[in-house]
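My questions will all concern the structure given below.
Only one protein chain is missing; all other protein chains are in place.
For clarity, chains are labelled A and B in written order, and residue numbers in each chain start from 1.
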Amino acid sequence: MMGVGEKIGKLWDSDMAYSLRASRLTLAALAVLVLGCLLAFLAPWLAPHEPSNLGALNLSDSLLPPAWMDGGQASYFLGTDDQGRDVFSAILYGTRISLIVGVISVLLSMAIGISLGLVSGYLGGKVDALIMGLADVQLSFPSILIALLIDGVARTVLAKVMHENISYLVVILAISLSGWVTYARVVRGLTLLEKNKEYVQAAHVIGVHPFKVMLTHVLPNVTGTVFVLATLHIGSAVMIEATLSFLGMGMPPSSPSLGTLISTGNKFLFSGEWWIFVFPGLVLVALILAVNLLGDWLRDFFNPKLQ
Amino acid sequence: MIAFFARRLLQATLVMLTVAFLGFLLFQYVGDPVNNMLGSDASDAERALLRKNLGLDQPIVVQFGKFVGNAVQGEFGLSLRQGRQVSALIKERFSATIELSLVASLLALLIGIPLGVYTAVKPKSGLSKAFLTVALAGVSLPTFLIGILLILVFSVWLGWLPSYGRGDTIAWGWWSSGLFSASGWQHLILPAITLALFPLTLIMRLVRAEMLEVLRTDYIKFSRARGLSRRQIYFTHGLKNTLIPVITISALQLGSIIAFSIITETVFQWPGLGLLFIQAVNFSDIPVMAAYLCFVGLVFVAINLISDALCRLVDPRLRIK
Partner (left out) sequence: MALLDVRNLSVEFKNRRGNLKALDDISLSIEAGEVLGIVGESGAGKSLTSAAVIGLLQAPGYVSAGQILFDGRRIDNLPAEEMNRLRGREIGAIFQDPLTALDPLYSIGQQLVETIQAHLDLNVDDARVRAVELLQETGIPGAAERFYAYPHQLSGGMRQRVVIALAIAANPKLIIADEPTTALDVSIQAQIMLLLKQLGARHGSAVMLVTHDMGVIAEVADRVVVMYAGRIVETGPTREVIHHPRHPYTIGLMNSIPKLSGTAERLQQIDGAMPRLGSIPSGCAFHPRCRQVHERCLRERPETFTAGLSKVACWSVKEEQVAA
């Protein structure tokens, strides 16, 4: 039986950890991500103010610069926006929203993609043709456009207030529906390969449902690729959400994500109140960059041809 | 060859029909199609007449047929927001988006491909590492952020370039072009760079990845063994073999430029189809949304056909069929 210390030692010495340690950039990226997640998770406890509580906002405190500049106040560390919202608190909550929306969208996307891929590959024939046809058509449309369309339809169909309350659901739906295709394709490819193998037929003879057998064999093989895809997808999901919010189609000002904050900041950037734009912008870029670096490293690590 | 074209055209038509069907669903069932066609000012009599003409009581297939018939002629009813013919609106703004997209596409290709080759052939050079870092930034910075930053640096701080609008344009019929005036170009540069950056970095990374793969193949090894010059190895044999995936994915990227122009046009207030679309979404202007959807579908299908034809030109193995 290995003690915990030995187990950690083994992990530390494994190929993966070695490669990770060797690239300081990737380590930094991982650190940034972990920090970001921690801050976001602990937002309710760390944030000095509540940016979404409209009643708590003090309009006389609006457009204050960061604490270290003239006119700044210590309690509003990074300054305030035009509604008197504390930028620091808004960033903490905004990161939280951006990350949650990003991760859930990707998970949902994965679920849809993997299921459709399995079904498509396993059943073949017309079902396969239909699903792949849909995938092809959808691939022609960039995620932004699909997300905008879904959001637009939601807006038309739902009343304004209801829409605001479930806006994050709409955004999640929009992003997941636009991203499932890659997962589906990968899984379908592998399913097709496995389907013809003998153990599937053998399972049929024994009486085990071949679908169950394939699940236990296809899924483990897919994990590496899917993991890489998902990591890179999170970066793109966060970007899409930020873009949607910036365009006014995503998270509303009542529960702003980083994109919404940047959109507000943009209005005041050129009149001198730069902090509303710059700080959320920096955080957003840091997050996406970190996720992309990590995803890149993962992809190189799992690439069999480089080993 | 004819058989190939016939088959691809059939596929293209199917895709267009699917897209049109989605547009149709939008048009007929989201919101009120009568409103979509006539606007909110029409009289009851006009509405009743239109309802009968549209055959809203008829089977879906017939309605869809009418929709397609109209769409092919560019007839999408009236914009709910502006009360004008959608077709007129599209005509006005078409050239702005197309020019911006074309310039951005050219930028992405003309810079992306050579840089991709360079970073693959000389992976350890300092310049390569610099390019790759910029590429990473390009993929990690959202388009709107790039746009705003460019405006900040080049318009506000340096004052070299304007930050919104199209500048002076020349009109030919319904096409207006900003390519023939200095002011037109000045207005075009920043939005074009903003729009080109993402596809540029993707193309660069793609060319690099494919090039690295190709450089490992046996035929490249054999061309080295044959003593061919570096130019022959890297370009005649190396680059050409990367073209198939590069053409395919570049086509996808360039097609998506049309859609990404939504963001760029918003940031730079560029009077194109993208800005029109965003305003439509904000306003729930369904006819415009449906029209834009069909337009984007058309662009994609066209680009895919062209990229297919190009692939066949490059690779003799695809010509067997």
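By definition in this document, a contact is a pair of C-beta atoms (placed from the backbone, for glycine too) under 8 Å apart; a residue touches a chain by one contact, two chains touch by 3 or more.
Since the structure is predicted, the reported quantities are computational estimates derived from the model, not experimental observations.
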Contact list for the unshown chain, restricted to visible chains: B
Given B:84, B:122 or B:224, the one touching the chain that is not displayed: B:224
Interface residues of subunit B (partner: the chain not displayed): 217-219, 221-230, 232, 236-237, 240-241, 314-317
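What we mean here is this: only the chains that are shown with their structure count from here on.
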For subunit A paired with subunit B, centre-to-centre distance based on mean C-alpha positions, whole Å: 25
Residues of subunit B defined as touching subunit A within the complex: 14-15, 18-19, 26, 30-31, 136-137, 139-145, 148, 152, 156, 213, 216, 252, 255-256, 259-260, 262-263, 266, 277-278, 280-282, 284, 286, 289, 293, 296-297, 300-301, 304
Subunit B contact footprint on subunit A (complex, rising order): 133, 136-137, 139-142, 144-145, 148-149, 151-153, 155-157, 235, 239, 242-243, 246-249, 259, 262, 266, 269-270, 277, 281, 284-285, 288-289, 292-293, 296, 305
